[in-house]
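Reading through the structure tokens given below for one structure.
Yeah, one chain of the complex is gone here, protein chain that is, but the others are all in their spots.
First chain written, first letter: the chains are A, B and C, and each begins at residue 1.
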């Protein structure tokens, strides 16, 4: 929406004249600073950390969706305090009015950052090189930033990938974080953000996710599905398979257990030995998952089993058939494992990192391990829906705390059934 | 299934000849004693409580469904111990081979039992009067048994209903409990009894309950629905209303909150102020439930609001229209309350006691208070399905521990949606 | 803390000159409007509801604890919209700069409010009578306000207490809500407000509650304890008894089950039949609670049992001995009940209303029913600590959403053990 006229600049201030000594620096904030509660948060941080402030300029958008702008002078007793405040505010989305270039130190040890490295968030970040703000690529939280001076580029780098000599950003100077705005859509990501409660209108939740998938696909972005084995135990593998077959999922993250029980169901009709048509434990059924893994290992892998016509249904079958990107990451719980499972966790992380490029929506369903791992890697602007019957799983994940993550406390089987039904229905 | 040939009697024994002094009494057990693990439980209790036993007769049915019979001699060092053992075994379904008549003492205080009163269970119970075993009516746990000597009848009586002079059964002599057998249906009540887990095949659960409702109705028994306000918050009121309209529910237990939010939805489209079509809190929506109560109070009650055409949809509307039995029991959480709510809890209990007569299946959904209250009143042979997204609610209820209670950890909205869809579908 | 110098007034505005038609009214907000995020919330509401605003005056306190002031002009297209906005903002703590007197309508029906009644919140509220702002007494949410014109007084009144002819406030005009500020104590109510998570430093939680109890007592206010029967099952009755004996609890709310199992423990050493010294179910133990109730009923009540030396330990014993105020409220789950239990829920609510006067701190432990009932009655400025091992209980309660409620997801037994140990320790 185009921006129109603005009001006059406000001039509030709490700079106590009698204290008007010390050091001063100006910061600015842009965006939906009223709606996002950004400005009061920043003012509050300044006071909390021992500074005072003066609002030098403040333009507030006419409509709720109009961006705003504020320029605030921060005063502190000494340089140390001022620097600490500025470093803190950078992560809350403020940036100095007169910024310096980012400082860099060459890595002296492989696989470790230099002392004082800048630690990244999942929010969009820029570094200042030669007076220009450069976007940081591969945004990921809990990384460092490595700079390619010649190309004038910067990217996030995990600690274990650092090589000796790489220029790594240190300190907060010359770094700015661009806060993500709260989504404004009504009915989609609008209503569910607040508390982690099971007592919310459920069919609206499903419709919201249907809408989010459609929007993501319409924007040409990928849908990432991250699923745990309870998917199969609850009888939902067919629903997921249907979504994949319909081309609604581009990337699938899971572990050995999900793949194993999916294949167990395809080969034996059971999950962990429980019949998925009768609901009762089958004799010797508890061996089925091991026999399933063994059968696949004997055939050289899941793809081999599909080729030879041994595996003819389920999530893994549809994934192979449709050629979507699948990362099966290993864990110490695994039996077997299936040949496609990546047993080294660092290798698996790198494969996941590559696979999330282009993802616009991530559905994390019934898995704590893979959900948190995925959450660690995703940039903050990817929409995330976390679905689990256990509110604790969602609480853990949403402690990451971006605006873009919503949690649904619901039973995954009916959720996925409705999702598949609504998304794969034949047009009448 | 008819019973066929039986094997010979077994004669195991652990009576230590060197200990063959003391007192002896014979008990017998009937029923599916192998399948139900009844016999070993009884032998274990005897040993645990300091007795020894000798199996004097044991006939085991040829087929899994055939009843069996065992006669066991119990020996203890003294009469006290033997009496304690016998009292204990009575509640596990054993009965003395040579029983006495039940002993009675006249109530000396209104609203209290005499000392030593027999405390009832929810299992089918008989008392022996003049040498004959009489069925106890109004079976209910945590009651006493009052006897009508003239009519040769006995019934359970809650403590608060005791009047001075009533003959109340004391001690365990002359009382026997008939154990309820484990249900044998495959796929209905067969598979879900074990653990309280969310990781079970969900569509089978729904089908099982559909089947149980149909069976109950086909047997001419009533279906009791016990529901909490989360029904409305999750958007399930319409599903429940549909079930009632279709004649699938004969008795409804709920509280002021369920009725209030159901009416709030009918009048304002919200539940606790949250829009059930958009999922968002409505301005001033938090007042809606109070305005709903006030509106109904101004019209003299729910029935009045239906009559005058003010209330035209929802659970309460369909209940009034179809004339099913409704008990709205009050609690200290209530606002208002609605005029139909019974604010005295003892009066409410009595109304519930009357209403459960003829109930063959009880569905307890998304309420701890009303579920436990109902569970306290139901005889043990009524099938109970408890549905909640929170496993702790089910654990609490199933600690009552009958074979007939199954717990489903699932989201109530899709559960009720599927139930309503399957049960009210038009025949093709 | 005394307030010092203020900065100059800011003059932001988003009033679009081209839209400068329609109707305008000024509101003002006072208090920690930056820290409490009050101002941006109010500006956001205005835009959301279709209005525009102009900040006419804004003084921000120098220190974090200094109060601030803002005066904002609201413009809307028509009177309806403007009135809706004003009504909404009143509940968010804003008040018109040029207020009217409150409007009243006489109640035309007993037990119901007139149409359009003002529905109360738990926040401090004032009504304007003859040009003067009068404090509303007996603050309680979900009530109406009845005015005594002669005495110049107003108080909250529950719907069921309305009598014909009472003047009841209608509409939002002449009503203002004074927002409660976020507590600033570090380490007490400071750190735990946010998410309902079990993964927080636990010994700090205990220390915070110890501190809160001491502060409350030092301020001469009452401590209210609201407890459920799990207190006894987990072996915590002794800890609670110790707190009562030490004079740390002035008011106790509970139900029949808590009192019954407490007395069961005192008389039989079990809770629900489980030995609290060995942890194992006792033979016939499941009858103990009923025998306990019966024994007390035979003696005419708990007080009688204490007098005659039958009941000599536990929560109820110490409550009788120390003469604290106890409200035992009935529910439909109750066996018996004990004679002191108030079976009519409206009578129980009234007793609870009286008993909360003077309460400064409420500890709600291991009970959903009584906690929510208490939360409904408490004014918003009473500090509330809700302790439960199940996060869902806390989520339900904290959906009320005041700053003063903190939730601790922890096991109640070690929590109460530590609390009793720290509070009743002998000075060395």
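Note that in this section a residue touches a chain if its C-beta (ideal position, glycine included) is under 8 Å from a C-beta of that chain, and two chains touch if they have at least 3 such contacts.
From a predicted model like this one, the values you see are computed outputs, not experimental measurements.
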Option from A:175, A:348 or A:416 whose C-beta touches the chain left out: A:348
Selected from C:115, C:280 or C:307 as touching the chain missing from the view: C:280
Options A:27, A:392 or A:412, residue touching the unrepresented chain: A:392
Footprint left on subunit B by the chain that the document does not show: 4-18, 34-35, 37, 39-41, 43-44, 47-48, 52, 54-55, 58-64, 66, 195-199, 391-392, 395-396, 398-399
Residues in subunit A touching the chain absent from view: 49, 84, 87-88, 109, 111-113, 117, 119, 142, 158-160, 283-284, 287, 289-291, 293-294, 297-298, 329-337, 343-346, 348-349, 352, 368-370, 372-373, 376, 390, 392
Where the missing chain touches subunit C, by residue: 186-187, 190-192, 198-205, 208, 230, 233-236, 271, 274-281, 389-390, 409-411, 413-415, 417-418
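Convention: only the chains that are shown with their structure count from here on.
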Chain nearest the global centroid, as defined over all protein CA atoms shown: C
Inter-copy rotation, subunit A to subunit B, in degrees (Cα atoms; steps of 5): 180
Computed distance of Cα centres, subunit C from subunit B, in Å: 35
Interface hub residues of subunit C, defined as touching at least two other chains: 392
